[in-house]
Each structure stands twice: as structure tokens, then as C-alpha cells.
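For this view, one protein chain was removed and the others were kept in their places.
By written order: A, B and C. Residues from 1 in each chain.
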Amino acid sequence: MKKIILDCDPGMDDSMAIVMAAKSPDLQLMAVTTVNGNYPVDVTCVNARKTLELLERTDIPVARGLAKPIIRDCPKDPFTHGTDGQAENHLPAPAMPLSELDAVDLMIKIIKENPNEVYIISTAPMSNIALAMIKAPEIKEMIPAIYAISGSFGLNKYAFLNATGDTPQSEWNVYVDPEAADLVYNSGVKLVALGLDVATHFDVDFSDDDLKKMEESDKKEAKFLLNAIHFIRNRGFDAYCTVIDCMAVAYAIDPTLVETMEAHVGVETKDGLTLGMTVIDRRHHFVWEHLPLIQVGCKADCGRFLKLLLELVLK
Amino acid sequence: MKKIILDCDPGMDDSMAIVMAAKSPDLQLMAVTTVNGNYPVDVTCVNARKTLELLERTDIPVARGLAKPIIRDCPKDPFTHGTDGQAENHLPAPAMPLSELDAVDLMIKIIKENPNEVYIISTAPMSNIALAMIKAPEIKEMIPAIYAISGSFGLNKYAFLNATGDTPQSEWNVYVDPEAADLVYNSGVKLVALGLDVATHFDVDFSDDDLKKMEESDKKEAKFLLNAIHFIRNRGFDAYCTVIDCMAVAYAIDPTLVETMEAHVGVETKDGLTLGMTVIDRRHHFVWEHLPLIQVGCKADCGRFLKLLLELVLK
Amino acid sequence: MKKIILDCDPGMDDSMAIVMAAKSPDLQLMAVTTVNGNYPVDVTCVNARKTLELLERTDIPVARGLAKPIIRDCPKDPFTHGTDGQAENHLPAPAMPLSELDAVDLMIKIIKENPNEVYIISTAPMSNIALAMIKAPEIKEMIPAIYAISGSFGLNKYAFLNATGDTPQSEWNVYVDPEAADLVYNSGVKLVALGLDVATHFDVDFSDDDLKKMEESDKKEAKFLLNAIHFIRNRGFDAYCTVIDCMAVAYAIDPTLVETMEAHVGVETKDGLTLGMTVIDRRHHFVWEHLPLIQVGCKADCGRFLKLLLELVLK
Partner (left out) sequence: MKKIILDCDPGMDDSMAIVMAAKSPDLQLMAVTTVNGNYPVDVTCVNARKTLELLERTDIPVARGLAKPIIRDCPKDPFTHGTDGQAENHLPAPAMPLSELDAVDLMIKIIKENPNEVYIISTAPMSNIALAMIKAPEIKEMIPAIYAISGSFGLNKYAFLNATGDTPQSEWNVYVDPEAADLVYNSGVKLVALGLDVATHFDVDFSDDDLKKMEESDKKEAKFLLNAIHFIRNRGFDAYCTVIDCMAVAYAIDPTLVETMEAHVGVETKDGLTLGMTVIDRRHHFVWEHLPLIQVGCKADCGRFLKLLLELVLK
């Protein structure tokens, strides 16, 4: 059973990632930490608690993190997750309290108490994670790996068509806080980056049969996902949008779901055309060896991913 | 018969581009203009004349262009075309004089004398072309199109594996003078950019039968190409390197050889990780409409390209 | 008698610089070249001719130069020189033709025909001068010196209070085309840069007695200047604004008018807070020796400058 911290910005797909992480028998969810990203942190730390209450898992602490990127202002996300940030599911206001420690301190505390045991799943801008590493650099030696929904690596057309940052080829999580991503990519901690290439593949789609199973389920989380799928389709987007962040949790559960390649990747932190790009160096000759080596998701088994996801939602 | 100016930096593949342009019955080669690029301009304006003398086409003027990028210093090309820049073919020193006009003035003069008739084929950094546009902006209205070996657009793996600039995803011609490329891309002149995606495809390769035909030919240019192929293979590179620039000439002759797509593309001119990148915006949503719209080569018929090339070399 | 080319963007003070340069017995004004700057080049090449016609010096050629900075768009000057760019003097439309050669070609031609003899006086963005150096680098060896109204060096409060670019510490001429300035500063040609420190010193002011002399004069150029002074004072600016550019001409006539110091100076070409700054390195320790060494005007004899100026205006 892997110990994990889920650092997220729910967001409907982050909410589903919480569902998977909390319900998986293979994971021990030590904490949910929230951050500014798809929505302001005031919203994301409400939504995280709403989701855990829906699952009746108020034993899992939720800690509030950074309200903005480390050195930048918050950009505005042009995509919508609805007025509540949860696809208009409008779950009840949470009763459970926030952790007394903020996200950074809670993260540091849990990691230090469980050295080499706590994996971080990152489904949001990396502001909290980077700040924890700045404040307590010693934790870098104690994290076995970070599994992140992060970046876009040019490996297929989805890397380009679905770019979510506000520059032509960037992904939203990196784009929002590129300095944080740059710090984490360069931290020396093993990083598995699942980018738009795999996490927004159009093969991540739900069949009518899937929808029917959700309809027939008495699980609130099944209803939640179903609502989200209807919400997103009504807005002219594809169903994969509701579960992007789930792939990082799925990878934590079963790493055979996504094939990865090791590559040198740099994060562009200069303003303008390429801000927030994750620039992969795949050259046969003259590769920049000084760029950090990370594990890049290059091919997901979308069918098995969806199967695992549904299994956990419905159980 | 299309009137063309070939702006180049020979370079073995530029030399072969001159061969094709001078011998094609479909093109009228008005001038060869040379520029710093693969080699210093002192070398490239010698090699252009050597090549025309080999073809006995000293009627075509050769003009010397810029010795360096518009505002930058010359980077050093890590790739080699041999001590002579022509794959050790060591052709005789040229006897024909250079044009009295420099490349920029000759380009401007020919374009103004033949408004809307002169296509530019660009197989080198765009310093000369940009400078002509800076000095005489009125020519921008008089150029029907520019066909360029330029950029790398992420359309397939070759765009990444064969990146030739000294940053992880840039192509050499753009990397050397990104400000020049940026000016030309934004000039409003129709631009067909054949990038690494098509021009360095591994399907551009010569068969034993092709080599045999060159061996048996009494054409000096066939011998030249054969030597170049041996030269490059001996250095551990693939044969496509000898004819990269030829694809722009081939496209001028027969535009059905390369499929193109229209796309917004920005050129990165900021130093660092992404300098010289040609950043394509293929997003389904929120595309940057203010980036210039250009024609990007996305798929080449490599077989027909090689056939045309060989036909011209051997005839 | 010093041969000079005056490269300018009239502008009222450039117009007065033309007056001084054309009337000084110590200077031989070989050409006036115009460029975009305070006003579009279409205006500045009209105003240069208007001024020469007012002086009845239509023997001096006027050549049209660049309509925009080398690689940037034109910024908008927030300061006004009136609807005609000449302080509402509204001189008659010029009858004299423009030079057949453009500014860059005329500059190159004159310099090559008179090697080591032609000084350039620069009272505008350096786009023309830089382009001439890009196109014909050999002229760099043939120019004995450039006297420029250029930059701001932090030597006194005027360097800060009167900053004219659209960044906090830049001067307009450099700000408009920083890449051009950077090229010229780094060209190796001796450069005397008279910045805001000296050229906008509040001691450059006209006495009532001066004004009276202009009133009593029958010289059209005296009337021109008088109008300009009234124009500028009515707009709440100081009278020095009418003659800023004259100091470079005065320096060409009599270099003892301005004390200079040799210093390493870099031109900032990065966008943002410091774009267009001329950054002087006066450190006692660890100075950046690789920055170009230029002559920086540090103290002007404002009284003698005004005396010389008036003498030439009134004679």
C-alpha cells in the first residue's frame, strides 16, 4: 500500500482523482493539499473537503496551500469547471475543518515522519510542492517519486491540439507556475510527468455502457462523474476533460497503465511565446545533458485506465 | 517557367539545390545569393560559383550577402560539410566574378524589375531576405511566395530527433538568425516552410540502384552527389543530409510533392531554451490569431521527390 | 572643415540642428538623412527639406531612410512637436526632390568616397546608421567618429528627470531602436554620446535678451526658433526642448563645449523595465570590460553652447 499525498486544485477532474485515491485499496491517502490553479485556493480547499465528505472520508486531512504562484500573479483559466468548480454538482458545504497546518507544513511533516515512503501525486500547479522544497530542501531526499499531470511533450497531436496554457504549446499546470515546475523538475526527485500527450488522448472516452453503469449505481461519486460528463459535453468539450487528473492516480496504483520514456526536459520560464512550455530534447546529436532527466508518459492504455477508474467509482 | 532567386549558404545540400534549380526546365534561376550560415559567406559565395561553373552556367549571377545575422553574432555549426563545405569534392576555384551588386541590392533590383513574378527559394538563414525587406519594404508586395527550408513544427518524430539548431527544438536556419526569420514570417508574403518534419524524413534515402546510376553517369553533378553521400555516411549521418535543401527547389517545381497545412506560427527570439523555435499553434481553442499564418509542410512524397532530384541530376 | 552627414528625425530641435550644421563655417554638410523617430519618416523627410529651403541650401541632398526600427514596431512618442513636427511653424511644402538614393545607400556612398573624413551626427534613432553598417560593414573602418544625442548616463538629475523613452530611465533615441543603438555602440567606431545628462540640462535656457535678438532678426530661422520656444513654453515644457539635438552639432564644431569621459556602456535590448537603457559601468571593482568603450558627455558649457547656437542662427 503506497502512502500518497494528493496535491490538487479541484476542479472536477481533481475531485475524481480524490475519489480514486481515497477508494483505492492500493493507496493510503495521507492528506489532500490544495492550491490555486483551476480555481482560487478558497474554492479548491472547499471542494476537496466536499469530495471527502461525499466519500465519508473526513479522516483524511485537507490543508490549504498557496493562493497564488510563487512569484507570479494568477492567470485566468479560460476553461470552466462550472460555478462551483465541480461541474455544477453543488455538493453540500463542508463541515470538516481544514488542517491546522497549511499545505506546505503538512506536506513537510508527513514526508519527514515517513521518509522514503510518501509519493506525491500532483494534479495542479506545483506551487505547494516547490515551496515545500524551498523551505525544507532536505525532503527532496525523502520523496520516492512524484506522479504529475504536467506538461506537453509533442509526442502526438494531442500535445498540440489540447494545449491548455495561454501560450501556444503549454499545459495549464506548468503555465500557471512555471518557476515552481522548473524547481520540481530540477529537484532531483524522480518525476513521472503525464502530459497532454497521454492525459488528454481522445481514446479516454466513456461508452454508453459506462454511462449506464453510473446511472444505475447508488454511489454519489458515480452520480458526480455522470453529471460532470453531461456538463462538459453540453459545453462542447470531450468527456476526457472530466478525468484528466485521474491518470496520475491510476499510474500510482498501476504503473503499467502508462508507458514512459526517460528524457531531458527544460521548463521555459521566460515571458512570451513559449512561457510554460516543457521543452523535450530528443535529439540524436548534441542533446543538452544539463536539462533534468524525467520520465515522460508516452503511451497510455486508455481502456484499462477507464476500467480501473470505473471500478473504483462504482465499488 | 517560374522566375526564382535562390538564397543559400552552400553547404553540400545547397549545392545540390543549385544543381536542381539551374537544370530544371520549369525554373528560371535569376540569381544565386549567398549568406552566412553553414559556412562563412566568404566560403558560400565561392561554393555557389564553383557549382555554377561545374554546370557551365556562369550566366547566372552570384551575389554576396550578409556575413552575419542581422543583430547577432554567428553561432558555430557543429555539423560539418567538410573542409570545403562541399563534402570534400574540392571543385576548382571559381573564375566567374561576383555580381557587382551585393545580395540585398540584387534581390531588390530583380524583384522590382519583375514585380509579382520572382519566387524566393530560401535554404539558409533569412538574413539577406529580411534585410532586403527592411531596406525596401515595398518589395513585400511584389513577391508571390517564398519557399523555405525553415523551422521544425512538431508534426512527427523527425521534427525532434533531427533538430539542428543549438537549442533542443530549433532548426538551424531559424536558429542562426531568428530575428530575420521573425521578420520574414511576419512580412505578409506567402511563406511555405518545409521544416525538419518533411525535409529530414528518413524516407529520403538513396537505394543501391540510385547510387549505381550516379556512378554510371558522366555528369559531374552526379559524381558530386555520390561523393557527398559517401562523405556523410562515413561520418555516421544519413544520406538525407546531402539533399535537405533540395526539397524547397522540388516544391517550387512541383508543389504536389509536399502536402501543407495553414497554421499560425511564432518565431522565438528570446535567448535560452527556446531560441529559434518555430512555435506552431494548433490548439482547438484559444489559438493566438495574431501569429502570422504560414503554410507548413506536413507530409512529403519522398519517393517522387527523390525521383525528380535524380532525374535532374542525371539529365 | 569637417565633412558631416546629419542623420535626423525633424522634429523642431533636429530642424535647428540642420540650421546650425548648414550655416557653420566649420562644417561641410554632405547630406541630411532622415529616419522614423519623433515623427514618421514621411514627415521627417519633408521637414528636413523645408528647413534646407528656408536656408536656401537646396544643394544639400536629403535622403529618405527607414520607416521603422530594424526589428521592432514604432512606439508612439508621447511628446509633441506640433502638428507639423516643427512647433507649428508650418513652413512651405518643399519643392526640392529627395535624393534618388535612400538614406542607407547615400550614407554608404559618401563614406566610401571620402574614407576617414565623414563624421556622422546622429540626432535620432540609429536605424539608418546601423543598417548601413549591417549592409556594408567595411564603412565601420572609414568613419572617424559619430557624435550622437543618445542615451542617459545617470551623471546628474537631468538623466533621470528628463528621461524621454517609455521606460523609467531610457532616452527616446535609444528606446525607439535599441538594437540599432546596440550595434552602433558595439561597432568599434568612436562614439561620443551626449545624453540627457548634458543635452537636457536646465542651464540650456534662453534669456530675455536672447529672445529679443531673435525678434529683431530678419532671419527666418531666428523666427522659427522663437516660435518653437513660445510653442514649447505654452505646453508647459522648458525651452531646452527646442535645441536638444543642436548640442551634437555644436560638439562637432567645437568639442571643447562638452567634457567627456570614457566609459563602458551597454544598451539594454530586453523588453520591459529597462528596455532602451544605456547602462554605464563606473564600478571601481569588477567592471565589465567586454562592454564597448564610448565617450560619454558629462558636463556641457551651456553658456558657450547657447552663444554659438545664437551666433549661427542670427548670422
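As a convention for this text, contacts are C-beta pairs under 8 Å (C-beta built on N, C-alpha and C of every residue); 3 or more make two chains touch, one makes a residue touch a chain.
Nothing here was measured: the structure is a model prediction, and the numbers come from that model.
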{"item": "Absent-chain contact - pick from A:45, A:183 or A:239", "value": "A:183"}
{"item": "Of A:45, A:66 or A:204, the one touching the omitted chain in the full complex", "value": "A:66"}
{"item": "Options C:90, C:112, C:212 or C:270, residue touching the unrepresented chain", "value": "C:270"}
{"item": "On chain A, residues whose C-beta touches the chain left out of the figure", "value": "66-67, 70-71, 102, 104, 131, 134-137, 179, 182-183"}
{"item": "Residues belonging to chain C that touch the chain removed from view", "value": "78-79, 154, 157, 159-163, 166-169, 264, 266, 268, 270, 272-274, 277, 279-288, 291"}
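Keep this in mind: only the chains that are shown with their structure count from here on.
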{"item": "Rounded Å distance, chain B centre to chain C centre (Cα mean)", "value": "41"}
{"item": "Chain A and chain C: spacing of chain centres that average the CA atoms, whole Å", "value": "58"}
